[in-house]
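All protein chains but one are shown in place.
Order of writing sets the labels: A and B. Residues in every chain begin at 1.
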Amino acid sequence: MTKKMFWAVFSLLIAGLMAGSAFAAEAIKIGALLSVSGPASFLGEPERNTAVMMVDEINKAGGVKGRKLDLVVYDTQGDATKAVQAANKLIKDDKVVAIIGDSTTGNTMAVIPVVEKAEIPLISCAAGFKITDPVKKWVFKTAQNDALAVQRIFDHMKKQKISKVAIITVSDGFGASGREQLVLHAKKFDIQIISDETYAPKDTDMTAQLTKIRGSEAQAIVCWGTNPGPAIVARNVKQLGITIPLYMSHGVSSKRFIELAGDASEGIILPSGRVIVAAQLPKTDPQRKSLLNYVENYRKRFKVEGDHFGGHAWDAVMLLKGAIERGADSPATIRDQLEKTEKFAGIGGIFNYSPQDHAGLTSEAFVLVQIKQKNWTLVK
Amino acid sequence: MAARSKEKREIIIFLIFVIAVLVIPLFLTGSYLINVFVFVGINTLLAVALNLLLGYAGQISLGHAAFFGLGAYISGILTTRFGLDPWFALVIAALANGMLAFIIGFPILKLKGHYLAMATLGFGIIMFIIFNETVSITGGPSGLPGIPNIQIGPLIFDSDLRNYYLIWIITLAVMLLSINLSQSRIGRALRAIHDSEVAARVMGVNARILKVQIFTVSALISALAGSLYAHTMTFIAPASFGFNFSVELLTMVIIGGLGSIYGSFLGAAILTVLPEFLRVLQDFDIIVYGLMLIVMTMYMPGGLISGLQQIIEYAGRKMRQKGGADAAG
Partner (left out) sequence: MDSSRQLIQYILSGLYNGAIYALIGFGFAIIHNATGIINFAQGEFVMLGGMLTIFFLAVLNLPLLPSIILAILFSTVAGVAFERLAIRPLKNAKPLIMVIITIGASILIRGIVMVVGGKNTHAVPAFSGNDPLYIAGATIMPQHLWIFAITILIIIANRIFFNFSITGKAMRACAYNSQAASLVGIDVKTMVLISFVISSAIGSMAGIIIAPLTMTSYDVGIMLGLKGFCAVIIGGMSSGLGTVMGGLILGLLESLGAGYISASYKDAIAFIMLLLILFIRPEGLFSKKETERV
């Protein structure tokens, strides 16, 4: 009797162990450095939410090649020091094979020396062109270059025969980068920047700067910033009775901007990722399906619509998934596979990486939209 | 005799501390903790600098991040845009900051209490705005990348381990000097000013000059920390040098204990490491931070060092009581 029992228990144990090991295919650890709180939370929070949501979705569907993804997220609070510390922790303590982030160009630049030394691939959600120009072996990015947005705006202006432009930009990383690109590309489009104003992120009144602009010969205004500043600019523009066209940046491509600016949002033109006009895209658009899915799923889980910025994290996660699906599972192989990504239809655009191009997007990544009656309409 | 043995004890404590600092990395090869301790070192340097002003001389500064940032930017700009040797740039940055502090020290330190706090706050914010807006010089909000590591001869300080030793040797030296300062005549004069500036003046202490001098030294050390920070991170951005960081520094000094150099180390260590533990709380960490400030200030004004001392004393008393009771019983 005892001998039988012993063998029964023993075989149960063995069976249990085998069953256990079938599910214990080692998880793949990825890290994320995102500025969830602090001055860049408008970037970091939707990015974190999206990353968590996508990893959950992937794991629910059985993981990638049978292996679950283990996402470790650290809030860098928009601070370079914390970003570097968190990057070190991800690499040396959590032993991740790839890192997503950071949300801001500044933090990404801070972390680049760390990942290059440790040879861990980094997929940044920030837009600064310095991140991938010149190309760094281990660094990729998913956010569209500000240069592409600027080109879209100037392109439209040229068609409208606008040649004298006033710019008003916010004095943070996003605005400074936009300003740099605006100044850099103006000449190519025969545009002269005759007024170069700035405002601080928490400024509550821009009438002084706009009064100066009103008194100049500007034929159009470009405002480059993220909520709430541009909403105040829009309102001030209306208050001062300024009638020349007002262009904004993709920093305000969210319904929230229309809510904040109210009636003052009428007629504003801005470049945007396709995510905000997903429903209006032709059915043949390769991004349409992923876009609609993303917007819906984000809304279900977080009660607000998925936006342009969260999309950067969506792209990063899915690009990683793609690389792993193609057989990569170590930092070096993931990097190699990422570099081979072709025609990936993401939220930000259609990605094509190569050894010379770790940014992957063209100006097609942006569409031009205009706000009409508190809604987005595509501008042809 | 008692003074002698007290001095001996203090030397032993310091030696133990030095040995601990020098030896710890050997147990931590390859761990991310070395990186953490690099930043603990920089923060300790900053906290000690602030403590000299705050704990010894009793002058409030809400803008010390400005000196930190100025040191970092001068060092960063001199090495990236003008190709200066990092070591040389470090010295220039420290001296420049010292000079600036000396000049503005005279008008600023005439103020007292809240007014001094606000003036230093204003100074800090003005410096931050300058860091942010002078894009062509500082790189603006997107930061200044590509800062070279420090190099002494053939030795390049490009790894966490090397930077750990570089920073901690400097920090230990500064700690030693500060501890000596507190025992010296100058230290006593500073404490006198802290207690009552008028009384100190009556006793012949040249309060005005002394305050400015300690302000200068404090700024110099902060700038030194800034340079070390710049050459370790190889990247700096204005966001790290704003009002928030000035408050963090103040918190380090308060938590550790005003006037206690070891307290500054403790405060710096806790605040550098704390985010690790608060990570689980995500957004709630800012609430914990505010609560901590209030509670510590209200219930433990001497900081953790005095709390520790009290615990040790209490334990000592209890043991003696027990010994006495045992002997009696």
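Brief remarks on what is shown
Note that in this section a residue touches a chain if its C-beta (ideal position, glycine included) is under 8 Å from a C-beta of that chain, and two chains touch if they have at least 3 such contacts.
Quantities reported herein were computed from a predicted structural model and do not represent experimental measurements.
Among the residues A:Leu260, A:Ala278, A:Ile334 or A:Val369, only A:Leu260 touches the chain that is left out of the figure.
Among A:Asp205, A:Glu342 or A:Glu364, the one in contact with the hidden chain is A:Asp205.
Within the complete assembly, A:Ser37 is the residue of A:Ser37, A:Gln219 or A:Ser249 that touches the hidden chain.
Listed residues B:Leu52, B:Ala119, B:Ile170 or B:Leu210: the one in touch with the omitted chain is B:Ala119.
Within chain A, the residues in touch with the undisplayed chain are 37, 41-42, 45, 171, 197-200, 202-205, 207-209, 211-212, 214-215, 227-228, 231-232, 235, 238-241, 256, 259-260, 262-264. Of the residues in chain B, those that touch the hidden partner chain are 54, 58, 60, 62, 107-108, 110-115, 117-119, 121-123, 125-126, 129-130, 133, 198, 243, 247, 250-251, 254, 283-284, 286-287, 289-294, 297-298, 301.
By our rule, only the chains that are shown with their structure count from here on.
Computed from the mean C-alpha positions, the centre of chain A lies at a distance of 37 Å from the centre of chain B.
Put simply, chain B touches chain A in their complex at residues 30-32, 35-36, 39, 132-133, 135, 140-143, 145, 160, 229, 233-237, 239-240, 275-276, 279, 282-283, 286.
Of all the residues in chain A, the ones that touch chain B in their complex are 36-37, 39, 74-75, 78-82, 84-85, 88-89, 91-93, 105-107, 109-110, 112-113, 128, 130, 171-173, 175-177, 198.
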